[in-house]
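Data first, discussion second: the structure below is written as structure tokens.
Of the protein chains in this complex, all but one are displayed in their positions.
For subunit A:
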């Protein structure tokens, strides 16, 4: 497993310690950006013993010495050396500084997400999960104005519960990528604002206007919904089929509490924005729980419903518009097929964390 001790631990040294005088491994604190080239074991020991107190609080040194792991022809090249970063100021540059040498990534929809992480990805993730402080900002997503901190990204560790920051940051990235294809992702507060303390359309009627959302026949609206601070589900409002589908990794009936409110919002929204299209204005929208009509991956652990919801959203968005169902009657169209399952979740959690750190979806 990722957090376990690596078999070749001598290849990679990762250090992060709070600055307690006398106990610190402070190779990096004073000269944080000085290159370290493969320190000998004796020198490492010396550094440990000397234990100079650090003046900079937390400091992280990530030194990857991967000579032996490299192919024979590359062994004479200088060892790859990386160093980063103190509290918050250098966190972005730290991430950017990592060169993505082996970027042979595949979209997990096709590969079932089972491919291993590359060493550089593993290092980055280890840094983010184990060696960052709680308040350290690891990724700044400007378009959704979210700063992901150490404690936010750590909830992606299996089997942690996902919080709204992760959900909204990821939905924001989906928005950026798929908005031009008619997909719009709401943030997780949309439904909460709409329905608490009771249904109030006027609380959110400016949200869609501000976002420039205009519902059309080819629109797919994705709404992540938090149920009672314990469960994440995803509602897809599919205008081409006139359906509101609830994707629930627990296959529960929570969706029936959510769907009527969103259906009511939809009618209110179409009226409020004076949509003229008779196809949309028809009152024949269907509400359904997706797992009753198609195979939907089911969660068997106690914490991954947020991950499933994000993966549902990702799969629905990247398969939009549905090729085959466009010209068929709505009832005969083909639903999006999901190619992941519970067994892929630990790897997919890492993939999501990496995508958030790199701020781009893998294709």
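Note that contacts are C-beta pairs under 8 Å (C-beta built on N, C-alpha and C of every residue); 3 or more make two chains touch, one makes a residue touch a chain; residues count from 1.
The rule we apply is simple: contacts and distances are computed from a predicted model.
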Choices "Hermansky-Pudlak syndrome 4 protein isoform X1", "Small ubiquitin- modifier 1", "Exocyst complex component 1" or "CDC45-like protein" - which one is the UniProt name of the chain not shown:
"Small ubiquitin- modifier 1"
Taking the full complex into account, find the residue in A:127, A:170 or A:232 that is in contact with the omitted chain.
A:232
For the chain left out of this view, which of A:192, A:216 or A:271 touches it?
A:192
Full-complex touch with the removed chain, picking from A:240, A:287, A:304 or A:359, is A:304
Given A:117, A:144, A:280 or A:318, the correct residue touching the omitted chain is A:144
Residues on subunit A facing the left-out chain by the touch rule are 144-146, 155, 159-165, 167-168, 186-190, 192-193, 196-197, 203-204, 206-211, 226-227, 229-232, 250, 299, 302-306
